[in-house]
Structures are given as C-alpha cells and as structure tokens.
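Before I ask anything, let me first share the structure, which is written out below as structure tokens.
Missing here: one protein chain of the complex. Every other protein chain is in place.
Presenting subunit A:
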Amino acid sequence: MPTDTKRVRGPEASQSPLLFWSRPAKALPSHGPRADGRQRDQVDVRPVFVRCGLVSQAKGSAYIEAGNTKVLCCVYGPRETERRDETDMKSGRLTTDMRFAPFSCPERGSWIQGSQDKDFSLMLQESLQPAVCLHKYPRSQIEVNVMVLENSGSILAHAVTCASMALADAGIEMYDLVLGCSLRQDGGSFVVDPTYPEENSCRSGSGEKQGRLTVAFLPSLNQVSGLQSDGEMAEETLTAGIRTCIEGCYKVYPVIQQALIKAVRRAAPPPAES
C-alpha cells in the first residue's frame, strides 16, 4: 500500500484507545429519528454556516461548517504556468488538493493514507472542472486547496460546496456554483447528509441496500458534475438516491447565494446615496 511519506506519524506500535474500549460499538438503529434529531427518509440536511474571504493571503477563500464538519478552502490563481504541452495554450488548468488534518477524524490519521487523499482530490477536481470557464484562462493554473479541520460526515460533499464558493470569492469565472450532497442508504431507509457514525456504521446481515452516495450538482444548469458511490445498492435505489441528493443540493443553494452576496457587499460596499 503506498504510504504517506510527507507526514511524520507516531510510532508504528501506537494504537487508538478506542480499540480497547470494552463496550462494542453499537450499531445505529435503522428506524426512528436520528441521533441529532433530523428525520430519516427525508431531505433533511444539517444547517450550514458559510463565510467567504477568511484568508487574506489567498485570492479567494471560504469556510463551511455543517454540524461538526468543518472545511476550509483557499484558491490561488490564475497563475502563469510554463508551457508544458499544447493543451495549456488553449485553456487553463485546475489543480485541487484535499488534505485532512491528522486530528480531524476519530482515529488519528489511521485510515487516511496518502492515496485516499489523492482520491478525494481527484474527485474534487472532476466535480469542479465542468463548472469553471477554463478556456478564459489560457496558459494559467488555478489552485484549489481544501483543508478538512474536522470530519463529521459527508466530507466530500461539503468540500465541493466550499471549493466552489472559494472559486466564486476569488472571482474565477464559472458557469455555475457546484453544490455537493451525500446520502447513506441503510437497509430500506436513507439518511441525507450523514454524520460520521451514520456513514460508517456497518450492519452485518442486512445485505443489499447498504451504501453511500455523494453527488456534485450544478443547480441552474441542472447537470451532475460528480458522482461517487460505494456499498451495495440496486439500480432503483441508486437512481432514487441521486434524485434525493439533488434535492438536498437545492436546499443548500439559497444559503450559499446569501453568503456570496454578503461577501461581495463587504468587499465593495454599494455607493452611498447622496
């Protein structure tokens, strides 16, 4: 397994104390209300707090908080790149980098291997690329750096939303905002915007219809720019899940729009009436 050579990890023999916990992790019930009071089988996303323009050094930045999930994103660019090959001459390049702080997950960096980070970065790039007008930035490179401060579920979905807000805050021309939403299918019911325990609870024996799904969506163009699922789901479950995630994206849309308008007003206040 490719190992992460950039971080200094603790000694190999150290383990999380959670392993020695005598009480076994109880599987979350698949009926009844969820732990934080939201409803199952309904598009009930966590309330979201977003703010743009936090990092002064970056061209654009955004911070999103949903429940306990905290994600920060900075955008640098457009910067000039050396001419590598023909494709750079006609359109720009978007590079993404998604990193997890070692303290962000319940286990210290244990399931976060270097290749998993790269996988998230790749999915983030595939979700953002259709929305950015790269042909307007030839020979340039736009860098998107996402840092996850706390992982409490639906991390990719919130990272996508945060990154597209940061791109908008940086003034990069885009066709549309990209919003993310994720879903966890658990037996016959689903939960939208799952928390970390909801995402990772495994129910042995229930077999089919166990899965996680993340969708990145462009609301005004009605296009899906990113899709990722794992687990075992039937085809109807998957398509229903995609529609549910799209509804979830629409729920978050007004909040994001308001935050961007506020950021623009703060940066360039409207002329005083005189």
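Keep this in mind: a contact is a pair of C-beta atoms (placed from the backbone, for glycine too) under 8 Å apart; a residue touches a chain by one contact, two chains touch by 3 or more; residues count from 1.
We take it that contacts and distances are computed from a predicted model.
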**Fill in**
Per UniProt, and picking from "Adaptor related protein complex 4 subunit mu 1", "Checkpoint protein", "Exosome component 7" or "CDCA4 protein", the hidden chain is "Exosome component 7"
**Prompt:** For the chain left off this view, which of A:68, A:228 or A:257 is in contact with it?
**Reply:** A:228
**Complete:** In the whole complex, of A:54, A:101, A:246 or A:264, the residue touching the missing chain would be A:246
**Prompt:** When the complex is taken as a whole, what residues of subunit A touch the one chain not shown?
**Reply:** 1-2, 15, 19, 85, 87, 110, 115-116, 118-119, 122-123, 126, 129-131, 202, 204, 207-208, 210-211, 218, 221-235, 238-239, 242-243, 246
